[in-house]
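Apart from one protein chain that is not included, each protein chain of the complex appears where it belongs.
All chains are identified by letter, namely A, B and C, in their written order; residue positions are counted from 1 within each chain.
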Amino acid sequence: MDVDALYQEIILDHYKNPHGAGLREPHEAEVHHVNPTCGDEITLRVHLDGDTVADVSYDAEGCSISQASASVLYDLLVGKSVPQGLAVLDAFSEVMHGRGQVEPDEEVLEDGIAFAGVAQFPARVKCALLSWMAWKDAVSQAVSDPKEQ
Amino acid sequence: MDVDALYQEIILDHYKNPHGAGLREPHEAEVHHVNPTCGDEITLRVHLDGDTVADVSYDAEGCSISQASASVLYDLLVGKSVPQGLAVLDAFSEVMHGRGQVEPDEEVLEDGIAFAGVAQFPARVKCALLSWMAWKDAVSQAVSDPKEQ
Amino acid sequence: MTRTQGYDVEAIRKDFPVLARSVAGGHPLVYLDSANTSQKPRQVVEAIERHYLEHNANVARAMHQLGAEATAAFEGGRDKIAQFIGAPSRDEVIFTKNASEALNLVARVLGDVGTVGPGDEIVISQMEHHSNIVPWQLLAERTGATLRWFGVTDEGRLDLDDLDTLVNERTKIVSLTWVSNMLGTINPLDVVIARAHQVGALVAVDASQAVPQIPVDVASLGADFVAFTGHKMVGPTGIGVLWGRYDLLASLPPFLGGGEMIETVTMERSTFAAPPHRFEAGTPPIAQAAGLGAAVDYLTALGMENVAAHEQAITAHALERLQEIDGLTIVGPREPVDRGGAISFALDGVHPHDVAQLLDSRGVAVRAGHHCAKPAHRRFGVQSTTRASFYLYTTEAEIDALVEAIRHTQRYFKVS
Partner (left out) sequence: MTRTQGYDVEAIRKDFPVLARSVAGGHPLVYLDSANTSQKPRQVVEAIERHYLEHNANVARAMHQLGAEATAAFEGGRDKIAQFIGAPSRDEVIFTKNASEALNLVARVLGDVGTVGPGDEIVISQMEHHSNIVPWQLLAERTGATLRWFGVTDEGRLDLDDLDTLVNERTKIVSLTWVSNMLGTINPLDVVIARAHQVGALVAVDASQAVPQIPVDVASLGADFVAFTGHKMVGPTGIGVLWGRYDLLASLPPFLGGGEMIETVTMERSTFAAPPHRFEAGTPPIAQAAGLGAAVDYLTALGMENVAAHEQAITAHALERLQEIDGLTIVGPREPVDRGGAISFALDGVHPHDVAQLLDSRGVAVRAGHHCAKPAHRRFGVQSTTRASFYLYTTEAEIDALVEAIRHTQRYFKVS
């Protein structure tokens, strides 16, 4: 396994300049997720406007893969409807669990296709999925309890 | 290891016709010992007359080795003084733990020399020692608390 | 004699080098103590050896290549076990050190979470292995709950006559063996599980003797917990399994605290990982999981239906042959119906210890004692028995050697 497949230029760019980083108001749900193996953490907020993901804001500490993944998530999900966002999450997860056998769809995943290489490194898949699992959790909280802070 | 070394004629005789079996009065101490591995059990009473072992009575359930050993114990210890009895116990234990390398003294152990063969069967040493450990326990109770019971 | 189609016991025996051994006195080994622990095929031992010499590392937390290989071997063992027992999810498979720890884990965490208290009842049976008695006694003692139990019939079957009164609305936990390690009985778990769930009780099954012998599907069994142990199913020592329903496991607190089972730790407090890791504190039995995975592969290749049929055939032969011996009394079912491959017996005039010793002098390895089932022995008025137990490599010739050695024992002790 070639480490260059993991550390694509796109990933390193997102790592150095993460999009959408920082915690912002307003938000309907906030979650805190941890990767227990390595300690990577993310606090992630979701703000919905009706059915639309109006904002995703986050404070993440972790490796290049987990940081870049949160940045790409921000790019991909903000502005989409919740069902659209969940479809993107499914597509991303499928590639991540594909052990390098699943061809990513650039139409859907845009910069996220750079993570195809991560799928060949099973130990890093959890890094790439950390922010996505947090987003899924936050969205389901926001949807089920829209008034709650 | 030859099983005939274990099942000496003397042992089988004591097994078939155990000496001193049954629980009798009077006694100053009664103990119950178990071999947890196989479940062999003995209830053993000691009656002291001053410093003399006036009686050892017992109810034992177990294999030929443990039963015969109690019978031989009865023969050897009744009538002896407590210190003499403890010396016999030491001699018997030494042979039992000798892995067949310790020559038993017939003057001291009489029929007990037949147990020399048991020492070659580590799993059976506990059988042979069950009644002896019970006796030691009972005597120490009787000596430390002579008025009780 | 019944033979399973295509089941070649002589070929199977070649996988178990120890079976070709001779023991003291030059007698070939006749190993009839498989309910105590099974022998291991070369394939299992080689999997362990290969793991240690080529792929050894710690799991999960190591992110180098060796760590990835070790994690794949360990988690691969979990996948194989999950599939072997029909677990709906791999995350329901918890590795413990043995079946005893698995049962204690259940008893401890149910105690910690307040499942039982004064007035509540825990139901077991008189034929349980000590490992499925003592944890519940200790739990009852700690919580003030009452321990009750199923009796055993004269034939050695679970006495279900008072099922509906014994398992009642006060019952919170029922823990029962699937196959008795002493009597050989296979219990009708379905009726007990149905009744227990009717009254809202949780059901734990001690499958230590079942998983090695019969096809097991935990999903259709319907119990809440199932415990078993690696070393009885051609796997290594040092590993056992607790299967539990996921939603139930997810609702329970941890048993042991430490590495691997946490989510986050501060000095003040900790949060815990999801099952199965929540219940696996510290470095797990890594090489043992790799070995157990190889054991599952071995059993699967033979086919558990074939293993069960062979066990059945050998047990039938043994029951028949043993009952030809005057003065021999089988304790437990005498018919090969709902019966596993362990036969305990008494021999008039010879203590079980002495029987086992004489058999050993002829190369025949059996167990003598209470087989960690003292209450079941007491039920039949015996302090101990001799037990012969069979497995996938046992031959009819070995049964015949057992019978011949018992007759020799009778002559030696002059009781026939």
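The rule is simple: a residue touches a chain if its C-beta (ideal position, glycine included) is under 8 Å from a C-beta of that chain, and two chains touch if they have at least 3 such contacts.
The model shown is predicted, which means the values in this text are computed figures rather than measured ones.
Within the full complex, the chain left out of the display contacts the shown chains A, B, C.
For the options C:Ser131, C:Ser344, C:Thr395 or C:Gln410, the residue in contact with the chain missing from this view is C:Ser131. Contact with the omitted chain, checked across C:Ala82, C:Leu103 or C:Met233, is made by C:Leu103. In the complete assembly, the contact with the undisplayed chain comes from C:Leu29, out of C:Leu29, C:Leu248 or C:Ala309. Contact with the undisplayed chain is limited, among C:Pro254, C:Pro276 or C:Gly340, to C:Pro254.
On the side of subunit A, the interface with the absent chain consists of residues 1-3, 6-7, 12, 37-41, 61-65, 67, 121, 124, 127, using the contact rule stated above. In the full complex, subunit C touches the omitted chain through residues 17-18, 21, 23-24, 29, 31, 33, 36-37, 39-40, 42, 44-45, 48-49, 52-58, 61-67, 96-101, 103-104, 107-108, 112, 126, 129-135, 137-138, 142, 147, 149, 229, 231, 236-240, 254, 256-262, 264-267, 269-270, 281-288, 353, 356-357, 359-360, 364-369, 371-372, 374-375, 378.
Although one chain is not shown, part of subunit B still touches it, namely residues 34, 36-39, 122-124.
Simple rule for what comes next: only the chains that are shown with their structure count from here on.
With centres set at the average Cα position, the gap from subunit A to subunit B is 76 Å.
Rounded to whole angstrom units, the spacing between the C-alpha centres of subunit B and subunit C is 37.
Multi-chain contact residues of subunit B (touching two or more other chains): none found. Not a single residue in subunit C touches at least two other chains.
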